[in-house]
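Chains shown are a subset, placed as in the full complex.
Should a chain be cited, it is by its letter among A and B, assigned in written order, with residues numbered from 1 in that chain.
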Amino acid sequence: MGLRSGAEYIESLKKRKPSVYCLGERVDNVLEHPVLKSTIATVARTFDLAKNPKYEDLLTVESPLLNGERVNRFLQPFMSVDHLVKRQHQIRFLQRRLGSCALRCTGLGMANALWETCYQIDKAKGTNYLDRLKDWLKYIQKYDIYETGCMMDTKGHRGLRPSKQPDPDMYLHIVERRPNGIVVRGAKASQSGPAISNETAVIPSTYGHDEADAPYAVAYTGDDRDLGNPRYGGGFGSTSLMIFDDVFIPNERVFMAGEWEFSAVVVRTMGLMVRMWQCGCRPALMELLTGAAAFAAETNGVANAPHIRSKLNDMTIHSQTAWGLALAAAYLGKPSPSGSGIVLPDSLTINVGKYRSVEGYWECCKIANDIGGGLVTTVPSFKDYENPETHGWLEKYLQANPAIPTEHRMRIMRLIQCMVEGPMAGGIHQSGGPLENQKIIIGRNGEFEEKIHDAKVLCGILPEED
Amino acid sequence: MGLRSGAEYIESLKKRKPSVYCLGERVDNVLEHPVLKSTIATVARTFDLAKNPKYEDLLTVESPLLNGERVNRFLQPFMSVDHLVKRQHQIRFLQRRLGSCALRCTGLGMANALWETCYQIDKAKGTNYLDRLKDWLKYIQKYDIYETGCMMDTKGHRGLRPSKQPDPDMYLHIVERRPNGIVVRGAKASQSGPAISNETAVIPSTYGHDEADAPYAVAYTGDDRDLGNPRYGGGFGSTSLMIFDDVFIPNERVFMAGEWEFSAVVVRTMGLMVRMWQCGCRPALMELLTGAAAFAAETNGVANAPHIRSKLNDMTIHSQTAWGLALAAAYLGKPSPSGSGIVLPDSLTINVGKYRSVEGYWECCKIANDIGGGLVTTVPSFKDYENPETHGWLEKYLQANPAIPTEHRMRIMRLIQCMVEGPMAGGIHQSGGPLENQKIIIGRNGEFEEKIHDAKVLCGILPEED
């Protein structure tokens, strides 16, 4: 079939009829909805770039499932360290161009997490989930499908385990088993893009076409430029609460069904995947913000002030810290000890990287705001800029460095505003869980016993060894 | 006349007809405009609270200009350390109730800055500006006027001095002198509340009724609860770019007219005032955010996790650091060396306090986001909550701690969102100038020579003194 274009992806959305709600109203036409349009354009761009021969090595990969045919890199589970390293370069490259959320990472993470889990279940129980999964992967690779992966249950009272929740639906679960499939009920929170994807993979219990009803949290209507990032700036706009109102899933799309002993495997592997893509993605966003701040300083006429240079360097320290950790985790990758064939990034490094990227992004927000100045917060709407009654005043009084058009200054201020004074920092922060999650895993991976041992040797409590 | 009620203030707005633009349209009725309504309610609340006898000592003050009559504390320049200290308590008290911007601080700052400046000009030049100013202060005290103060010029190219700007209007200036007044041209950027105030004081050159045309940067339409802070949450919505399109100011309202040698006095004094109120205001906002995060943790069912307690304590460290510095700067206050009678807070302490409050607020954003979880970013709209088609799902799946209604959880998440993922951090950051401004003044006030001297004595380079 070959790689699809962005236009083909958009066309394919017309066949789906998800029940979607937004700002209190049912969305009849996903493609024309002001909130969703921008995210659809974002995904379309990822398709177009992958078709560009210039980026073949970066954005596509040989699929062992399709006899080496090149498929979109988003669709191939990791089978080598090279896969991990190129994956990091791929997402950084895309995010430098999108400045938002590429939306397709969840699907790739899920493909890996399910592969690992299916393999382990099959080995332990004699099931054939991995074969089913391979069939599905061949399908999405062949038809270049945009699929999302959903993990985050609504959780209810976090102090209680799933089975102790007053409402059994707080964690997605099977309510009926039929000869040809299962029926599931529950919800998934804070999901990226299900309303605009072709397919959705859901864990820990099930997989299937979704019929999500998705009310959206954030909306924006205005001149496109008021998005700051007018092409792809609505990235978080398609984040949804998905409702599974007794959805039937046919057997060929079921990859787990009650094997609760393997929930930890799928969750842990998916967690690793989430944190991996964070580390690859956030540097690009911080770099964009650095570029925006540098240009804002230029429009303000202070690009060469020593404290501005110093602050831009600080931003670089934050982005490169996350990027270095992203790469190191990839290079330190090792085949899963289960023998599944999946190659996993280094857990300690990736969790430290996620932690640093969150800290770094907030710091970059502070610095970009500092450099940009008050106009980051108070730049008027482009609607006022276009209004003939007010255009002249804005043109005149928002002019600063005479070498740069007022409209450019407004645009760059709006871009910083979009990246700093909105949901982006929060979204970045919580993808992959709050900081405490990373610290828990860092605690597990910290090899404290070895460190204590070496300290004891050094101060003479234990003898030196060869 | 006595203190006005909020209703009286609102009534008084009907008499003004400012030219206001917002989101590309002229605003005909300021009182009913969705963006401005919330800020008008905020100001009205400051009037109502001041009338409450319970808060007489905190929110009103004896005016020496009106023979000791009690007037709103926002209207009396500082004549004692007690004025400074109570001022800090006043703004903290208000901000704990408003969670937004009280909007009236600029007027108080301007009253002080003009007093100091008029005194100095009169002394040097034999003018009678201070008498004019006292007359005006008596008037606003007697009629309990809400007046704002405007300082921030549009600046143009920041690397060039005002007189070197290609466009002479980048800094507000006098274009005509008439026997009975002056005519000014220019603009003021990022101004709080001029469209909803009774009067506006403008520096460095002039003062007068304004006819501002104000296009607004940020707009929000939705269910009131979607503001997060449904009563006062639109605080930054009235921040305006003010255009002075050859405005006539009568002599009795002119307090400077070309005495450029005193620009530094008025700017420096106003800067001190701005940083002073920041330090008093920000602790309250951080405390509110701490309360919101604590309650969010409760709704999530994790209020007692040690890491949550630890993070709430960290937030307290941030708020109390700023508050302690706010108070210390007030207690260290000293009469202006000019002999004007104004009592000024300690400059070093107040600048350090402003710096810390900015750092602290961003840290609190990060922590509140961390504690609240993904729902801070992705909480659905109350419009969806009210839509009967989706209400049941939201009610069911956004429930967490069963002791707390879903709607309360949504409200508190929205409050955090409003305080963290919007213009608030940016607004807080830039009021009083970027961090470098504070560092410049810290550099001036740092008494490095004394510190070097003491270090030299200590290491024996200089002899010890008695």
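The rule is short, and it goes like this: a residue touches a chain if its C-beta (ideal position, glycine included) is under 8 Å from a C-beta of that chain, and two chains touch if they have at least 3 such contacts.
Just so we're clear, the structure is a prediction, and the values are computed from it rather than from any experiment.
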{"item": "Identical protein chains in the complete assembly, only 2 of which are shown", "value": "4"}
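The rule we apply is simple: only the chains that are shown with their structure count from here on.
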{"item": "Parts of chain B lying in touch with chain A, wherever the complex brings them together", "value": "21-26, 152, 154-160, 166-167, 169-170, 186-187, 189-190, 213, 215-217, 219, 222-223, 236, 239, 241, 243, 300-302, 305, 307, 358-359, 362-363, 365-366, 369-371, 373-381, 383-384, 386-387, 389-390, 393-394, 396-402, 417, 420-423, 425-427, 429-430, 434-436, 439"}
